[in-house]
Structures are given as structure tokens and as C-alpha cells.
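Apart from one protein chain that is not included, each protein chain of the complex appears where it belongs.
Chain naming follows the written order as A, B and C, and within any one chain the residues start at number 1.
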Amino acid sequence: MENLLWLIPALPFAGALLLILFGRRMPRNLVAILGAGSVGISALITLLIGFQFLSARPDFYVQQVWTWFDVAGFTPGIAFHLDALSLVFVFVVTFVGFLIHVYSAGYMADEEDFARFFACMNLFVGSMLMLVLADNLLLLYLGWEGVGLCSYLLIGFWYKNPANGYAARKAFIITRVGDTAMAIGLFILFQTFGTLNIQAILSEAPQTWPIGSQMAVLVAFLLLGGAVGKSGQLPLQTWLPDAMAGPTPVSALIHAATMVTAGVYLIARTNVIFELAPAAMLAVAIIGAVTLLIAGCTALTQYDLKRVLAYSTISQIGYMFLALGVGAWSAGIFHFMIHAFFKALLFLCAGAIIIALHHEQDMRQMGGLRRALPVVFWTFLIGAASLAALPLVTAGFYSKDQILWYALAGERGNVWLYLAALVGAFITAIYTFRMVFITFYGEAKTHVSHPPGMVMVVPLIILAILSIVGGFIELPHNFAHLTLFSDLLQPVLPGIAVDETIGESEWMFQLLAAGVALVGVFLAYLFFYARRTAFEESIARSSLAMAIRQFWFSGWGFDKLYDTLFVRPFVYLANINKNDIIDSVYNGLAAFARSVNKGLSQTQSGIMRWYMMGVVVGAILILTISLLP
Amino acid sequence: MSRNDLLYLMPLLVLAGGAILNMLLVAVKRTHKIMYVLTILVHIGALLALYNIKNITAYTVYPLFILDGLAVFNLGLILLTSLAVTLLSYAYFEQREERKEEYYILLLLATLGACVLVISRHFASFFLGLEVLSVSLYSLIAYLRTRERSDEAGIKYLILAAFSSAFLLFGMALVYAVSGTMEFSGIGNYLSSSRELDTLLLTGFGLMIVGIGFKLGVVPFHMWAPDVYQGAPAPVTAFIATVSKGGMVALLIRFFSQAGGYRYPDMLLIFTIIAIASMFAGNLLALRQKNIKRLLAYSSISHLGYLLVAFLAGNKLGVEAVSFYLVAYFITSLGAFGVVTILSDKDRDADKLRDYRGLLWRRPVTAAIFIAMLLSLAGIPLTAGFVGKFYLLAAGVNTQLWLLVVMLVINSVIGLYYYIKVIAVMFAQPNAKREPRKLLHPVFYLTSGSTMMVLALLLVWVGINPNGLMQLIHGLLDTFIAAR
Amino acid sequence: MILAWILIILMAGGVLAWIAGRLNTTLPRWIALVATFACLCMTVYLWIELPASTDAVGNWIMRFQTPWIPQWGISFHLALDGLSLLMLLLTFFLGILAILTSWREIDTKVGFFHFNLLWVLAGISGVFLTMDLFLFYFFWEVMLIPMYFLIGIWGHENRTYAAYKFFIFTQASGLLMLLSILGLYFVHGYSTGVYTFNYFELVGTSFAPEVGALLMAGFLAAFLVKLPVVPFHSWLPDAHSQAPTAGSVILAGLLLKTGAYGLLRFVIPMFPDAAQAFAPWAMLLGVIGILYGAILAFSQTDLKRLVAYTSVSHMGFVILGVFAFNELALQGVIMQMITHGLSTGALFLLAGFLYDRLHTRDIRKMGGFWTSVPKMGVIALVFVMASLGLPGLGNFIAEFLTLVGSWQANNWLTVFATLGLVAATAYSLRIMQKIFLGNTANHPALADLSLRELMIAVPLVVLILWLGLYPQPVLNTARASVTEQLQAYTNPKVAEPAQAMLQTEASDSLTIHTLKGRTYEPK
């Protein structure tokens, strides 16, 4: 069965290829079937292989399809490596991917470039699978860049609006900055180990580098650079909100569920190196913590439904980074999976709303949709609850609680990280329910014209179920103590040691987390559902609040900062040098020759006596030279 | 004079006799065609006579002449070139209503003068050869007397040439006064025996360089060149560019090596300065020149500069390089001026750049030949000019004249600009309406055309397979051992 | 002999095409196509038969030598190894595309055009094949003149200036190389008494360090200008943008590669000491080229000029890799030569297709073409992605190998070179953005690619994908050459006795060469 491994990425690729070549001539149904079907079969194969994997419990399956190239002992293969970690990712990618494909068939039904959309989506799924299944870092890099390309293509899907194109370009370039760091990391790894095979590196790294060695830290930071770029973390997060220019299923699949978590995958995949680099671990945790706060605050102020979700994604990935940073590997991955479910769900719901309201994305134009779109409302509510981590019933609670706990009690955790995460959880609850209240409650402002069809609703329901049920496979040890998920990951990701002194009081912190979430919901209710009191109003209207809101709204000014620091100087430099200053050196030489020519031409005056003078001068010069000693 | 002397001087005697015969013929009846054929026959006769003595080891006709490999080679070169000029001349002069017969007499005499230069080993023969050449040239340059430019060119050349001859003669006199001999080898012996150089002697050499430099047209004695090239009829220009300069180069090599000039750094310094100045002045002056004949004049100034590089290298390789380069340069110049000759009409020579506009589309073969010639001047492979330049560089590098060699390279680059400028003009779109000029019967162009074809083929052949020529030069120069 | 036939076919084909051009305008095209295709077939045949001909000397698949100017030790000496073979394949492949793309574009003086085209190809093939330095210089120049005509006659509005610039730059640098060749010739002659231009004999010449440095400088001048390396690049944008499409394809795809080839074939093995001393500077030049070219590319509004500057940027990787002196980097360089030839060639072809339809190269006048020309858009996308180094396409393999290799030689410069990838993203995406994305409102609908154009573009796509996913055949072919060029660097201790042998057995350095060639055992 594991021989079918190669089919998992190959099928979406094949679908993409067919769609690129013949898509324009195919009927729409066929396009949709081909697009969703190829991913669906991949999902099925994943299930089959997954069952076999779970029952046999090998450490991993490896399948080499061919040797990519072989130069001076550098022999990366087109080879797939399936272990528990990749299994989780493959599962999420294929299943969520399949659901979103199905959903898209409805969502994009009126689009002209139906085939192009599915081709890109399939290409994306294939690349993403390549990324998570790669057995060496170079192949991973292939997938890594491949998903970047698809992200570019899909953000700019509605290419006729130049702004979308620019957003797509921004996404590509900023992630490329991170990729560059990652590439340099690969160079070092190759130089040190003579291979880029992940397993080989991971097994040799501890022998080569002592803990905290400079090289390990350097490599870890470089890989982190790549991860940060892809996952929209500080300082390379600015592309992700703009990426919402793409169709909503794209946002759901690429910019929420899968691609943006590639950074998480990368760090988890190379956990051994990070374990060797405590400084990098700390950096991961801090980046995560800071990002989740900044993005959360920004999400509070946004009015574009998709932008709120985008910032929320950044923030949630911040949690994952935080988890990875404190060494809670499986907690991070767990949150990734749960996040994939509920965030995809939220995006798809948002998509349903947007299409229902004629591509209206501004929340201020929404309201009262609870009645008009009941299914969407309920599923959205489930997703929102999960995002806000409402205690006990939602999957989000279980995954986030774990992170909070390890941020404090893990051996690398500390109070500050915990506090950041806790505040983040609070903010999350507020902006999530702000969204719910503004969108679904209050009076209806826009008429619903396009209620979603079955194709769109079914994936919503399935994802909603997953957003609740998903959490029950991993429960805290003082509460049913179910560790299916972390057991699965055990061979790949090291467990985390807990500081025993705090360990006693875990329940207190769980309660605190739950309380914070509930308070957040309540606050959102106060501010955005109920009529505001004068006091609340005065807070909201105070100039300080306005300034903060403005600052947060702009994403903490990062765009402006980068604009002035990098983009403008680059464009300025490029533009003033458009005609290539070096060229003028050569033109100057030519001009010099011309002016000499002009001067010399004067000597050819046509007057005979002048010529004679020349002869005489020559004679004098010659005599001088020959007679001087 | 012994029988052998006569045998060895036979090429020159044939030329002289031919000139007299022509003269007599003119007196009897003026027929352009017969004169033309006779002149060709005289050239062939001289060449046959030369072929007869090709395997000599240096033979001295005491005291004036020496016939060695260098001499034979240059005689052959000059005779062939002169023959080519003759062949090109017919169509050119036929369409002009002047008295054209005397032209051939003068041409033969000028050739004779150049031949004398090439084989002389004595001031007297040097002077005689030079003057026979010069005086014939005065008339040749001003031959088309109805053209005002012709007269201007003629008078300029006359006064300046006489002026520089005076320098040359005065220099000779000083050298003679000090050394007591007028034979080159005798001067060499004197120089090698005397410990200290006399001021008068140095002055003499310096003044001689003025005279020689004038004839070579190198800086700063080059200023006559463009005016004379422009004013003279195109075939005569070709003759000046080739035979007149080539004869002087041969003489310079002989004089310099026999008199032992390579031993004196001052002399080398003077020639180095002259070489570099000629390259730069020639090329820079040509840069924006709109008149093809002037452009070629400037180009020839710089080419003489290149030639001096190999001359300064001095050893056998250097002399070989000079000889080879002369051949390449002769072919190329003849070809280039030949094209000008062919394209010229009754009233004026085709010397304006705009006359060549779109030539590649109007007259593709002529244009192709001209392009080949220009590329050869620029030293691009597949042409003789490339091998020649390669030879020069090899000689320079071999003697490690790095300064000169680098200057040569820089100047080749500057030179490229104006050569390809002419080429670019030729493949530009032709002007919309161009009056087809009144031309002679095609038969008249047959000889000119076939001469040009032969020259073009020769150019490419030497460019691709220079073996034969190199072996010939190598073999002939065995009898001439250059001293350095 | 088959090697000589390649040149003969091309040259004779050129002359035939010229003559045929007087009869009608289609015949020259077919003649040119058939001639080039015949050469391609021969080369492919050689490639496929490669393992069978291992009995040839060392890693040299084939040789042809006949005296030319024996007095100077010049012979008409052709030899084929893996590197040359790959370059020839590229030459003829792009040659065919160039002919096809001119099918409709060129309608004046068709015969002469194809004469020039075939002679350029012949010159380039000669450069890739010849193992005699005089002959090398000969071909080096031979390829320039027809190219000059191609630009000067069939080019765009500013063609004369561009043609001058191209010609003068390349000539100037070529002459410096000629000086070095002569210097090498005499140095070798003095020390061994054997005066020859034979590459195999000259390659082991030893000289004083400063002499080596000077001689190398001459060679470098020619190759760096041709490559081109900033600051000697300024001929390139003009020449590329003004040339007709076929000319641009050949310039970018092939002519630049002769510079890279020269570095690999001559500079690296002949001047190991001088090259090592110069390496940091060379790599610095490479990095400057990568970044400078990218910045300039970003600001261009003339599509062909933009692509031209991307070439400057990409060629920076070549010199970076060459002077890293390790197999990874060199293999990367060879891959880069091939893939850049294909991808940039393709971009120029696209520019030609667009020019054909719009009669402008100004990207400010374009936009939103995806709607009407989706096929062209997809193909453009592929090559834009190739140009920014997307994995899965050939250019990625090239750039990655180059960078991995150069990392081992110089960390900091590699970091900056890698930053070039970001800049590459910026300018590459700009192409997509300005031409295919954006508003369609104020543009006429264009016709999508015709069958002929698809025949040109699709093979390129297939090849670039193939090179990206399974480049091993190419790498295998190049491997032996790469190890040979690096002989002096990889095991310097072994090189010493080889040097000694050379002096004792100078007349028969061929045998030593053979020994060198055999040290590598193919797997």
C-alpha cells in the first residue's frame, strides 16, 4: 500500500496538467470533477495508507521515485517520506483540500476562468503534498516554492484589477525574502552534512553540533527565516492580509489551512536542529508571542471580514510558533490541525456570506444574517467558538489550552510567554465575537441574493463537525487524559518535559484560560451587540483609543515602515538608474574621442604652409630627441 | 656592367624600355587601347624577368643596387600592384575625355622609381629612385587637369615632397660628410667601428627620417595624405597608398638594418613615438570623416603606424610580418580604391559617404567586395588583414614591445568604428530615387570587375590559407638577414 | 570528421541560402532549417551514442585535426567533449527556433538574413568545438560579423548604434584575448621549444605568477565582456533590444554562453594560480552583476531591454560559480548556461510574438493580455518563473547548484548572490504584472499563439521542465569535462608531478592528458 505514496501528490499534479492543457475546452462539470476528484482520490489514498500506518506503526515509509540529480555526491531524490508528522499534514491537506475543492465548485460556478482556478488549486495541493512528503530539504524547497507560485497565481486570480496583481506580487516577494534565508540555511546544512536528506541530517546533527553551537543556531535562524516568511509571522507578516484579494476558497485553503502553516511544518520537521539551538527556540517562541498579540490587536480593528480572518490566522499561527518555541512540538501540530479545520470553516462561511451579498466584504454592510443564512450562521458560530476557544465543547479549546499550559509550564516556557498567550486568547475571543455579532446580529443592511447551494453547505457542515470533534483526540491529562495525537507523533517529535513545581496547579490555569475566553466574548457582546453605555462609548471615542485603533488598523504600520525602508529606496534607485550610469562612462569615452577628432580635424586645414610647419616641427622634435644625450 | 648585372636588372630595364616604347607610340598614334595592352605586357614582361631571378642569393650590382630576397619580394609586389592599378585604370580613364595615353608612361616610370628604391643600397640610387617616383607622381596626381582639386593636390604634393626631399638630401650629405661613404653597408660599418656618435651624423639621420617619414605619410609628416588622396584620380590614389609607400618601407628596412639602426635606442624611441602618434592621429582623424578617400588616407596613416610595430620588432619575424602585412595591405587598399574607381563617374570620384548609401542592395557584389576590404582593414578574420595584423602582433609580442602592441590593440578598436560606419551606410536603405548614372559599355568594366574579383578572392584566400604566402616570404627572406 | 561536417554544413547552407534568396523567399528558410536540423540530428546522435564511444581518448568523444598553418603550429583542430556537446545541442536547438521565429518576422533580404544566421551558428559551433587557440580566436571573430549584420540590418529603430556598440565592445575585448593567446604561445615556446597553439599542449604551461596574471587578464577581458559582467555589460541591453527576435535569441541564448564556455575551457584549467588569486574579485563582480542587473531590469519599460538586463543578472551566477572551483558550482554553471539559454531565449521569443502583434516593446502600453492570449500567458508564466528560479524548472537546479558550490568558496558573497533571487522575483513578476495582468479595457484583442508559434514555444517548455525534474543526462554528460577543468584545483599535489612530466615529455602531452582524463571513473 505504501507503494502508492507517490500517487498522493501525483494525482493533483496530473489533474492540474490536464486542466492546463485541455481545461478551456472541457465542460464545467468535468473540470470540477477532475479538479475535486483528483484531490479526493488523493485523500482516499491517504486514508488507506494512513490506516495501514496506524495499524502497523512503522517509524516511516520511504519511496524514492527517481534520483533528481547526482552531482559530486549530492544526490537528492524525488523521494517521499511518510511519518506521523507528514501524515497529519497530508491528511489535513488532502481532506480540507478536497472539501474546499468541492465548495469551490459552487463558489466559483459563475467564474469565467473556472478551469484556471481548478488547475491552480490542484497545482497547489500537489505542491503542498510535495512539501510535506519530501524526504529531503531540496524537494521540500520545491514544494515550498511551488505553493508560493500557486499562492501568487490565486491571489492574483482576478487579474483584471491591478491591485490584486500587486497583492500577489507582494506575497511572492516577501515570502521569497524568507525563502532566501532558508536557502542559505540549506547551503550550510549541505556543506556540513554533505546531504540534504532530512532524516540523515536529523540523525547526524546532534553528533556534529553540540547544543548551542554557533552553526546550529545560525542554521536554525535561517530556517526560521523561511518559516516566518511563509507563515506570515513577524517581521514578514505584511503580505498575508493583502493576500485576501484572492477568491475566498483560496484564502481558506492556502492562506489559512495549509500553506501558511508550512513554516510550522518546517520547524517541526527540523526539530532536532532547533533543539540544538536554544536561542533559536526562544526566538521562535518570542516571534510567536509577539505576532499573536500584534495580529490579534489588528484583527480587532478591521472591518473587512476576510482581513479579520487573515489577521486571526497570523495570530493563530503565532500560537503554533509559540508552542514550537517552547518545545511543545505536538501541541503546535495539534493546534495546526484544529486551526486548519475551524479556520477553513470560517473562511468558507465568510465566502458564503460574501457571495450571498454580491461580493460585499465589509462587515459594516452586513448584519442580521442569522436568519437569512441559518446554516452559515451556525457553522460560523461553531468555527468562531473554536477560534475563541470556548471551553470544553470546542476543539480550539483543547489545542490552545495545551499551548498556554506549555508556554508556562514547559521547560522552555516562562511567565511572559504565558501572559502574552493569555492576553492573546482574550483578544481572540473579543475579535471573533465582534465578527459574529456585527455580521449576524443587528439589523440587516444588505439583501441576501445568493444563498449557498448544497455543494457549498456540505463542506461547511463537515468542517464544523471536525471543529468540534477534532479536539477530543487529545485531552489534558487531568481531564480524561487522552493522548492519541501526541502518541502518534511521539516517534517524530520529542515530548516535552514539564516544570513539576507548576504542574500541580494545571487546573487553575485551565480555568483561567476558559475564563478569559468567556470574558472576551462577553466584552464583545457589550461593545458590539448591546447598545453601548456612555462609559463604553467614551472609551471607544477617546482620542487615545482612536489613535491606537488607527495604528492597529494599519497593521502596526509595518507596511509603511517597509515601504519607506525597502520598497521606495529600491524603486528610487532603480528609476534614477534606469539609463544605467555605467553606460554613460562608455558614452563619455566616445564623446571624448569625438572631441579629439574635432580638435585634430582643425590641423587638417588644407593650407600648405601649415602642413610644412608640421614637417618642420616634426624635424625639430626628431632632432631634439636624437641630439639630446 | 657584366651580363649578369643586366640579367638581374632586367625587370627594371623592361620597365624603362616599356616606358620609352610607350612614349614613342604616343608620338606615332594615340590609341588608348594599345597603350593599355602594351603597359600590361610590359608589366608581365617585367614579372617574367623577375621570375627568372627568383632563386638568387644576394647579388650586388656594385655600388648602387642589391638584389636579394627582400628585393625580389618587393619588386614582385610592386609590379603586381602596379599591374592591378593599370587594369583598373582603363575603364576609369576611358570615360574621361582627356588625353589618357601619357598616364601609362607616367605610371610605368613611377613603378620604375619604386623598383629602384627597393633594390638600392646607396644614397645615389635611393635618391634617384625616390625622385623618379615623386616626379612621376606629381603629374599623375594632377593628371585630370580640368578638376580643380587635382591641381591643388598636385601642387601641394609637389612643394611638400620637394621640401621633404631637401631635408632628406641634406641629411644624406651630413651622413656622408661624417662617414665618408654613401653605401648603406658602409655606413653600418662606420657606425659599428666608431665609438662615439658624431652630432652631425645624428642630425643627418634625423633629417633623413623627415624625408622618409614624409613618403610614408606618418605623423607628423602626414598632413599631405588626405588632400592628395582626395584630389588624385582614384587609381593614382591606389598607387600612392600602395606602391609609393611600400617601396619606401622596403628601403627603410634595408637601410635601417644595414646601417644598424636597431642599436640606437634614440632611433627606436623616435620611431616608437612616430608609430604611436600615427596610429592615434590616423584613427581619430578618420573617426567622423565623410569622404571615403580622405577616410582611407587617414586609415593608411594609422596602418603605417601598425606596420612600424613590426618594423620596430626588427628580427626576422618582424621583417616577415612587415612583408606579409604589406601584401595584405596592398590587396586591401587596391580593393578599396578599386571600388571607388569602379563607382566613380565622369565628373567626380565617388568619394562621398552618401554615394555608398544602400550600395549593398543596389550593387551587392561591389558592396560585398568593399565590405570585405573594409573588414580586412579592420583586421577581421577570414580576410588577409586579420592574418597580417596577427603577424604584426606576434612580432610585437615576440620582441615584447608591450606598449606598442597594446596601442595597436586600442587603435584597432577605434578604427573599427569608422570602418563599420561605412559598412552601416552601405546596408542602410537606399535613397528613394537615384538617377542611374550614365555608364560605359559593360565590356569596359570587365577588366576592372575581374580584377576586383581576383583581389577579393585573394583577400579571402590569404585570410583563410596564408601558408603559401608565408612560405614564400619566409623563403625569400632567408637571404636577407635582419640585424637586431 | 563529423565535427568538420557540422561546420561545413552550416557554412555551405548559409551560402546556399543566400543564393536561393535570389530565387524566392521561402527557399532560404527551408535550406536554413534543414541545415540546422541536420546538425542537431548529428549532435543528438553523438549524444545518444556517447557511451559507445568511450574508446576515444579520455573524456574526449571525438577529435578532428588537420594542419592549417604549420609554420606557426596552427592546426584545424576540433574536439568534442561533454561540455562542447551540450553547448552544440543548445546551439542547434535555439538555431532552429531562431529560424522558425523569423519565418514571418523577416521579409526583406531573406537570403542574406539566413546566410548570416547560419554563419553565426557556424561561428558559435566553431568556438565550442575548437581546440586550437588561433582557431578559437578565428571563430570568436567569425561569429561577430554576421551578428553585426543581423542587428544592423534587421534590427529595430536604434539598430545602428546598437550594432556599433556590440561590435566594438566585443572586438576590443577579443583583441586583448588575442594578445594573451600570443603571449601564451611565446611563453610556451620559450620554455619548451614547441611553438604551438594546440590547447592540449598549452594547458599545462607553467609561468611566473605575474605573467600568468597578465595573460589571464587578456582572456578574462574577452570572456567577461561577452558574458557580460558589470561593468562591461553596457553593450548588451542595446544589442539585445535592438536585434530582431532571432538575433536576440541567439545573442542571449548562445553568444553569452561563449563567454562562460571560455572561462570554463581556458581560464580555469590554464591559469589555476592566477585564477585562484582573482577568484574573490571575480565572485564579487558576479554578485555585483546579479544585483545591479536585477535593479536595472526592474526599472526598464522596454520589454526586450528588461529581459536583457535579466541576462546580466543571471550571468552573474555564472562567474560566481566558475570561480568557486568546485564540481557543484561548475555543474551549476553549465546548467545555467543551458537553462538560461532556453528561458531567456523563450522570453525574447515572447517579446517577438508580442511585437509581432502590437508593434511595440513598451510594457507601459501593454496589460491584461491574459484574457485574449491565455496560451501565451501560460508559456510566459513558465519562463518568468524559470527566470526567478522556481524549483522544478531547470534554472533552479542551475542556480541552486551554483550557490551551493559558491557557498563553499565564499559565504558572504553567496549570501548577497542569494538575495539576487529576491530581486529576480521582483523584476520577473513585473513582466507578468505589466503584460498579462491588469485591466484589459483599452487594448485590442490579440490573436493567441499560432501553430508555428506553439511549435516554437512548447518544446522550450518541455525542455525546461525536463531539465528541472531530471537533469541527470545533462549533468552526466558534463561531468567528465568538469572534473577535467578542475584538475588543477581538486588535487594540487598530484598536479605537481604532472607538471614535471609535462616538461620531460612536452612533445607528447597528449598522453598525460589521457591519464588525467582517466582518473574519473563513471559510475
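Rule of thumb we're sticking to: a contact is a pair of C-beta atoms (placed from the backbone, for glycine too) under 8 Å apart; a residue touches a chain by one contact, two chains touch by 3 or more.
Quick note on the criterion: contacts and distances are computed from a predicted model.
**Q** Given the options "ABC transporter permease", "NADH-quinone oxidoreductase subunit K", "Ribose transport system ATP-binding protein" or "Sarcosine oxidase, gamma subunit family", which would UniProt use as the protein name of the unshown chain?
**A** "NADH-quinone oxidoreductase subunit K"
**Q** Taking the complete complex into account, which shown chains does the hidden chain touch?
**A** Within the full complex, the chain left out of view touches A, B.
**Q** Which listed residue, B:6, B:20, B:44 or B:124, touches the chain dropped from view?
**A** In the full complex, the listed residue that touches the missing chain is B:124.
**Q** Tell me which residue among B:32, B:149 or B:362 touches the hidden chain in the full complex.
**A** Result: among the candidates, B:149 touches the missing chain.
**Q** Given the contact definition stated above, which residue among B:100, B:294, B:357 or B:421 touches the chain not shown here?
**A** From the options B:100, B:294, B:357 or B:421, the contact with the absent chain belongs to B:294.
**Q** In the full complex, which residues of chain A touch the absent chain?
**A** Contacting residues on chain A, toward the hidden partner: 601, 604-609, 612-613, 616.
**Q** For review purposes, identify every residue of chain B that touches the missing chain, sorted by number.
**A** Chain B touches the chain not shown through residues 123-124, 127-128, 131, 134-135, 138-139, 142, 145, 148-149, 151-156, 158-159, 162-163, 165-167, 169-170, 172-174, 176-177, 180, 182, 200, 226-227, 230-231, 289, 291, 294.
The criterion applied here is as follows: only the chains that are shown with their structure count from here on.
**Q** If you tally contacting C-beta pairs, which comes out ahead, A-C or B-C? Let me know.
**A** A-C
**Q** With centres defined by CA atoms only, which chain is the most remote from chain C?
**A** Looking at centroid distances, B is the chain farthest away.
**Q** What whole-Å value do you get for the distance between chain A and chain B if each is reduced to the mean of its CA atoms?
**A** Taking the mean C-alpha position of each chain, the two centres sit 78 Å apart.
**Q** Chain B to chain C: how many Å between their CA centres?
**A** About 43 Å, centre to centre.
**Q** For chain A, jot down the residues that touch at least 2 other chains.
**A** Not one residue in chain A touches at least two other chains.
**Q** Multi-chain contacts only, two chains or more: what residues does chain C have there?
**A** none
**Q** Within the complex, which stretch of chain B touches chain A?
**A** 155-156, 159-160, 163-164, 167, 199, 202-203, 205-207, 209-210, 213-214, 219-224, 226-227, 266-267, 269-270, 273, 281, 284-285, 287-288, 414, 417
**Q** In the complex of these two chains, what residues of chain C are touching chain A?
**A** Checking each residue of chain C against chain A gives 165, 230-231, 233-234, 237, 295-296, 298-300, 326-328, 331, 367-368, 370-371, 374, 378, 381, 385, 388, 390-392, 396-397, 400-401, 403-404, 407-408, 414-415, 418-419, 421-422, 425-426, 429-430, 432-433, 436-440, 469-472, 475, 479.
**Q** Once bound in the complex, which stretches of chain B touch chain C?
**A** 361, 375, 380-382, 386, 390, 393-394, 397-398, 405-406, 409-410, 412-413, 416-417, 420-421, 423-424, 427-428, 465-467, 470-471, 474
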